[in-house]
Structures are given as C-alpha cells and as structure tokens.
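A single protein chain has been omitted from the complex, and every remaining protein chain is retained in its original position.
Here the chain labels run A, B and C in written order, and each chain numbers its own residues starting at 1.
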C-alpha cells in the first residue's frame, strides 16, 4: 500500500514536469498553430536561469590564506562571495541558499522576454509555412540554444541544491498511519506545478484576455473579423508559454541537476504527452502528463519489469501508440487539428 | 534513353560523372597544403556520402512526394544494419546475401510499422513513427542484448566474432566484407599526381554503383503515374479520394519503398564497416535524415543527396578542426590578430560544429525553404537576370529549373 | 600558411613536389587497407578520438588537454611532466624516434558509429598511426575492433567494462584504465571494514553492457564477503529521474544501495537517493549506505554535496603524493589552472607508454609496438608499479578506493583516498569467466601493410 502510494506520488511528480512543458507546447500550438521543437530548450533555459543566479550570487573576491596551500602547493586563495561580504555571512549565506526559489522572480521576466523575442524574431515568419519547416527551424534553434549553454556552462550537470530548510524528507502518510517518506522539494515541485497549471487555467477562464485567446484557439478567423488584434495577444501567449516552461525548469534543478541537454531529454516525451492528450487541448495535455508520469513510475517497479522485461524502456511509446490507434485525436483532442 | 527524358538523362549523367569521379572532385587540395583539411576524398567519408545519399533519396520518396513526415526512419537503417551483420555472422562475409536480407527485413518492418502508423496523418503520424523508432532503439540498446537472448549486442554494437558459424565461408576469401572475394575496404588504385593523392576504394564504387541504380529508379518513380499519385496525396487527399483513388495503398507503398531504401543504406553501412550500433536508430538519427532531406530540398530529385553530403561533410570535416589547426591557419597574422581570430572562430568549429550546423539550418529554412536546390535556382536566375547568357548547367546544384518537381 | 597536416605520406609528397607536378603520375595499386605503418617524413601523427559533443564532452575536453600536454612533453616542450619520473628513460623530448609528434582530433559523439567514422577518417585521411581516447566502453570496444582491422594501435582512454580486455580484447588494443572486476575486488575489503560483513545490497544498474558487467563484478565480490544481493533493478539509459527506482529500495529490507551508473545517470540517481533520505535511514539496525563503484571527479562535481561520505573506486586522483602524480598535476595545473581528472591521467599515460614502446621497439609497426608493450613493467606514472599483461593487454596496478570528502578545501577537492588497494589484490587470471573465459583471445596482431 505504502509502496503504491509512493509510486503514485513519484508519478505525479514526474507528471508535473511533463504537464508543465506540454501545457506550454499546447498553448503555442493551439494559439499559433506552431509546432515548437525548441520548447524543451526553454525548459532548459529556465533551469539555467537558476544556475546563473546561483553563480552571480556566489561571485566572490579572493583573499590569500598563507596557512593553506592549493593543489599546486601555492598559497590557497580563499573565495568569499560578495553577498556574504556585504550582508555578513548569515544573511549572505541565506541569500545564496535560497538561490533557486529566488530565481523564480528573475526567471519570469527573462523567460517572457526570450519567448517574446523568439516569436517576434523567428516564429512569426513561420505561421504560414508547413509544419515540417516549423519543426526544422525550431529544432535548429534548440540546437543553437543548447550549444550556447554548453559553451558557457560545460556539458556536465551543475548542482543547484534547494534551500537547506527544504532539504530532506517528510512523512506525509503519518496522519493516516502510513509510512510515506517523500522529499520535501519534490512536494514543493508538485504543489508549485499545480499552482502554475491552476494559474494558467484561471487566467484563460476568467480574464478578458484569456477569453479572446480561447476564442482564437477555437476559431482564429472569426475572432480576427471582430476587429481584435489576435496576433498581439498570441505573441503574449508565446511569452506566457515560455515562462511556464522556464519556471518548470527553474524549480526542476534541485530534483535533478541541470545540464545542457535536459531540454532534448524532455522534448520527445513532451511531444508524446501532447499528442496523447490531444493536440490543442489544454486539459488533455495536463491529464496526459500526469497519466504518463504515473504509468512510467509503475512500469519501473520490480513487479512490472519482471513480468514484462524491458517494459520500463518502452512504456511511454507503447501507450502513445495504443492511445493514438484507439482514440485518433488523443484523449481530449479536437477534430480537424493537425490532421493534414 | 533508359526511359528518361532529356533533362532527366542529363541529370543522371551528371550525377554519374560526379559519383564516379568523386575521388578527384572531393580531393581538390594538395595533401600538404593548408587547405587539405577540407579534402573529403577518403574512402570512409565518400562511402558515407553515397550511403546517406541513398537513405535520403528513399526518405524523399515518402516525405518529399507524399508529405508524410516520418520521424522514425533511422529504425529501418538500424534494422538493415543488424540484418546484414547477422548474415555476416551466419553465412559469410559476402555482401550480396547481407544486402539482400537487409532490404527484405527492412521491407517487412516497414510493412508492419507503416500499416499501423499510416492509419493517422499529420503530426500524429510523425509521433507514431517516432514512438516505434524509440521503442526499437530501447529494445536494441538494452532489452534485446541481454546475455540470454543477444540479438543486437547492445552498447558495443553487433559484430562478427571468430567463433561465429559463417557456414559459407571458405578459405581464401577475405576475412572482411567482400563481393565474391573483392574486399570492400581495399583500394584498387591509389594515384599520386604531383602534390595530389586520390584513393579509389572497392567499397565506395560498389556503393556508388548502387546509388546510381537507386537514383535512376527514383527518377523513374518520380516521373511515373505512381509518383504523380504520391504528389497528389501531398497536394490534396480529399480530391484524390473523390477522384476514385485510394490514398492508403499509395502511401503504404511509398512508406515500404522508402523503408527498403533505408534498409539498403543500413546494409551498405554494415558492409563497409561490419558493426551495427544501436545509436543509428535513435530519434536524433531520424531527425538527421529529415534535416538532410529538407536542407537539400524536399521533393526534388537531387536535393536529398546534396543535403546528405552537406551534413556528413560537416560532421566529419568541421568537427576535426581544433584550435591547433586554427592557429596554423592564422599564423601568418600578427600574434594579437591571430589569437583574436582563433577566439572568434573557435566556438563554431571542432566541438562547436553542432552550433554551426544549427545556425545553418535556421538560415536555410528561413531564407531558402526549398533547400540548397532552391538556392542553386536563385543563383541561376540571378546569373541570367544579369543579362548573361545562361550557361548550360553542369552542376545539378545550380540547375535553373522553374519548379523542382514538375513532371513533364 | 604552415604545414600542419604532415603525415606519413610526407616522403612521397616531398619527392613528388620536387617533380613539380609535371612528373609522371605514380600509381600504386594495392590491396592494402591501411597505408604502410612506417612514417617516413619528419613527423608522426597520432589520432585523438574523444567525445567533443554530447553528455561526455567535458570529460573529452579534459582528455584532449592531457593529450596536448603529452605531445608537448614528447616534443621537448614544457617541464617534461612524467617523462622525468617514468621508469623507462628512452624518451628524450625529441618526439618519437626523432620524429616530431603531430596530432589530429576527432569527435566520437559517444556513439560507436560516429567514433568509428572519426577514427577511420584519422587513419585514412590523416594517416594517424595510433588512435587513442574515448569515454565509454561501447565506443572503446568499437574503435578497438576497427583499429585491429585497420592495423593500427589503439590505446584505450576511459573504459571500465570488463569486456574491453575481456571477451572483446584485441591484439592491437591496450587498456591502462582499470575495470569493473578491479573495482569490485578493491572495494569489497574496504566495504567490509567500513560496513561489516552482514549487509543486504540493492543494485540499480544502467541497462547496457557496461552496467551489467560492473554489477556482476561488484555483486560477486561483495557476496564473497558474505553480503546478500537483495535485488538488481535495470534502469533505462535514457532515465533522467530515478525516483521510481529509489522508492522501492526503502521497503526492500536492503541496507546498502549500489549505484552501477556513470555520468549523468550517476549524478541523478545519487542525487535522488540522497533526496529520498536514504542516508539518514536506519535499516536492520545499521546506517543505510550508498556505494558508487566507479567514481569520476568531474561527475562528482555535478552531484555536489550528495557525494560526501560515499565510497567508490577510481583509477587515479590528483591528490596522490607519488612523484609521477605530482609531476603530472604540476605541469597540467600550471598549463590549465586546475588539476587533471582520472580520464586526463589515463590518456596522458597511454600516450607516453605508446611513445616509449615505439622507441624501445625501434619501429612503428604495430606488432613490434605491441610486443614492446606486452609484459612491460614500469613505474613512476602515478599508480605505483604497473604491469601491461601480455595475455589480455590490461594494466595491473594499484586501485584507489575513495570517499566523498566531508570538508572540501576547494572546488576540486572532492574525493579523499581511503585506501590504495595493491595490484596483487585486484589481479585475476586472464581466462577468468567474467573476461570471456578460455574462449577469449587476442587474435593475431595486425600490422596493416
């Protein structure tokens, strides 16, 4: 029982990353009709916002400690971060410690800016082009973005730890007499994702802006005829989608250390998620994200892998094939979307 | 001649001349000149140009004609390679059964995958093929390489071991892939002319001969009623349906043909170098095929071959330019200038070749949607509009055709 | 523009150039694959085949630094590094047998296909007479096979799988790096000392050849101590999140987790295991422990704090205090500003060993070089007395058991050496069942033509 609940939690946690990326992909696809292969790269850029902030906060001045030596036998240069110099080790240390949550604040404007620049600078020239061209150009962009990150940060993963206060595990089953020890940060990530998903949905549901966008997703031409400048709002949607992917990335860092190719690792999976959910369906993307996360978790259990060897390797793709063959438009897809 | 019209015949002849003289054309620089870095006329790369050309020609039959974007074509390449190596292991190092079996097995796989995937179109089709290919990769990389049932030899790649049966192997035959005793990796001629060196490799000429055959077949197919129907599928499936034609068997046939081309390429790859690695089935490998085709010009006859050559050239030549080489290039400059130029160029070559490739893709897709072929056409038009008499196009890349795929 | 691409074809070039191009063409027909392994010009070209793109690019970059340093030292530049401490004294800083050492580089992309293509290009186009490098076993075995066919020497870089010098051993291939069996043999006694002989181990294993051989080795070595292997779960290579593999460990009754992962997999699985609080747990009345059999300092950096106190094994570490290691760390550190990794070390040593073998053999012919390396005993290269065993071309030397340092002094100071396991303890017979048994054979050495 405990084990099953634990795997469900793991699934939800994995699923929340899938769902956030897929949500952004679907927003872009639903509003702009663009297949964005650079979306994984946005997730990666988000994670590297946190890395960058952490590096900036840790910028240090060097003092020479004559009593110690470095690996070459020279006097050791001791590094002290400027923030610790300015605010004292207590406050300064705390600021560095909270680098990841702090990055959320700087990541939002940065990611919206990147999204805006991408849409205005590149994507908008591709609205009328075939999907294959969109895939190719965004794929090229993804390569360029990840190579730039690699140039500056290297290929190895970079540790972005959570704040000390959020380290460790909490027994969330204690109230029910169950033993379900779960890492605090993973709980934070899940709740954060739910909040973001909720935020996006209520934004689309309750604001005029959201209504126009939803109408535009349903029928772009009609909304255009009403004299609403739908394109401008769609650009903003691109910024929003980029921010969602970026935030998913920022907060993901402490779960698994970011590296330059983490975007590509998630890209294929998120496309599968979007398609299983149904192209252009926001609830579908979220549902499929969580569903595939949970399925993947259960396929990883010893029970599953001994029953069907290698099932953990192929489960996602197997599910995608079955769903697409039995439900042609995915779980919640609309008719006529992306079928030509 | 050969059932081709004059224009196509010219194209075929040009391609034939280019492939047969490739050892000369690809080695334009003397070996000890600074530019020798850019020579591509060594057997391995020449073989790769041709083999990936075949792969791209096949992919183009599916994608260029019908518009169905398969993201799993590398799976057939992998299946073909495994099939060929298994033939080496079981029968002998003769490449004929290996290549035949790789084409047949890839054909069977494509019947299966195509039948299922073609029940959907658009991006759903792409994702289905991607899913199949990723499954094949995962199976080949780990599941099917377990010690109890080792079909693929996993990470290391399938290769021939001394204790393999090789029931048709006889003494006197080379212990490497061969065509009735003619070893693939041997060079039948090495020519040294002044500062130049040219290598004529057995394997390359086998691949080149096969390329010419399949290129010829693809021209015939492009000009045939079948090819026309495939283009009609891409253009308007609704109209095709209401014209009394069933798009399904046409697309399935195109899928199978292109799968068999990929299998052939896989078989040839294994025949040139008898090792089949699972990585050639990964989705990024499929992506590379797509990139080749679109970069060269999807739907055109020669485009995919150019695209394949372009990418392989990048992968093999650009990735080998290291800082040491850069310093030597710029060594004639004053020191500060030299360091500055090396600093500027450094991120784009050697380990940065992915970056350059990514930038190039974006530029080509943005400004030349028809790929390199369109670039050639524009160049041709530019030359003509300047009032010069248009030259008879020698190079198919600069072939000034109005539309790339008009069957006349 | 200077001449940088001089290869062993040099002689022909110079004569032909003298004939000013008008000379009659020289035509060679040959059934040979590789060009004669006898560089006749003033220089000799080595091929450095390392991952420059993909997840192991940083490791590849470090290998390349080591190679550049080795070439510099061989050509008499710099401070000479390990040339001064190496027990064999035939290398005198004039290149190899008086020929200047040049090199070409290639990108393996950590794919066996790409690695072979790049090695072939270095052999066919640039006339490299020795190929070295790599950061994974699949690539090493694939390239080793190629070099065997092409008739050039392959000096493996970082490859830890038993198979490289086990069932896939080749007469033209040589490995300095240690292997899975040695990790197990070195770790087991230390684990017994630290954690006792009554332990239940749970293995998470990367689902491909290297993972399996390492798991097999570690399980065998620890079971011999009395440990019990509770479970072995295979994880897909493409996994990025290991939470669903870690969670069942908690309820399995195991008190040790062995992570048979490398690279990104290792960083993530270790991070996840620590996240789930495994290290704070008490099971069967004992502290729960995590073991990472193959450590790499470069990767350990990615795991950050999580590495502290975790035990593993490594081929070499910069903090070693023997003369060879100190000389190498000094020249590497002064040139690049940070200490070398174990991958850099093994690559540097391999290059020197090759140059030394050529010089002692007095020939570039691979079979002569191989003969000079076989059974060669040397010292002063950082791992104490080392033997290049003739039967399987594996180096036998001391293995380091290391532990993540609790109070690192600098960003490089991540591991501390717990024990130096003597070579004798990690030696195994060449026909050991994990190494292909009696059937494994080097085959015939191939001289090319």
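Note that a residue touches a chain if its C-beta (ideal position, glycine included) is under 8 Å from a C-beta of that chain, and two chains touch if they have at least 3 such contacts.
Methods note: contacts and distances are computed from a predicted model.
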Complex member absent from the view - protein name from UniProt, among "Multicomponent Na+:H+ antiporter subunit C", "Amino acid/amide ABC transporter ATP-binding protein 1, HAAT family", "NADH-quinone oxidoreductase subunit K" or "Formate dehydrogenase": "Amino acid/amide ABC transporter ATP-binding protein 1, HAAT family"
Contact list for the unshown chain, restricted to visible chains: B
Touch criterion as defined above, residue of B:204, B:250, B:283 or B:310 at the omitted chain: B:250
Hidden-chain contact residue, picked from the options B:3, B:165 or B:181: B:3
Hidden partner chain, touching residue among B:226, B:314 or B:348: B:226
Which residue of B:240, B:341 or B:368 touches the chain not shown here: B:240
Hidden partner chain, residues of chain B it touches: 3-5, 220-221, 223-229, 231-232, 234-236, 238-246, 249-250, 253, 403, 406-408
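Methods note: only the chains that are shown with their structure count from here on.
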Touch-based graph of the chains, sorted into line, ring, star, complete or other: complete
Geometric centre distance via CA averages, chain C-chain B, whole Å: 33
Between chain A and chain B, centroid-to-centroid distance (C-alpha), Å: 35
Multi-partner residues of chain C (at least 2 other chains): 57, 207, 234, 236, 238
Residues of chain A engaged with two or more neighbouring chains: 310, 313
Residue numbers on chain C that touch chain B, as the complex places them: 1-7, 9-10, 12-13, 16-17, 19-23, 25-33, 52-53, 57, 60-61, 64, 68, 103-107, 111-114, 116-118, 120-122, 124-125, 136-138, 141-142, 145-146, 149, 163, 168, 207-210, 212, 234, 236-238, 439, 441, 443
Complex interface listing, chain A residues touching chain C: 2-3, 6-7, 10-11, 13-14, 68, 70-72, 76, 150, 154-159, 161, 168-169, 181-183, 185-186, 255-257, 259, 261-262, 265-266, 296-298, 300-302, 305, 310, 312-313
For the chain B and chain C complex, residues of the former touching the latter: 30-34, 36-37, 39, 42-45, 48, 138, 141-143, 145, 147, 153-157, 159, 162-163, 176, 183, 185-195, 197, 199, 273, 275, 277, 279-280, 315-316, 319-320, 322, 324-325, 328-329, 331-332, 350-351, 353-354
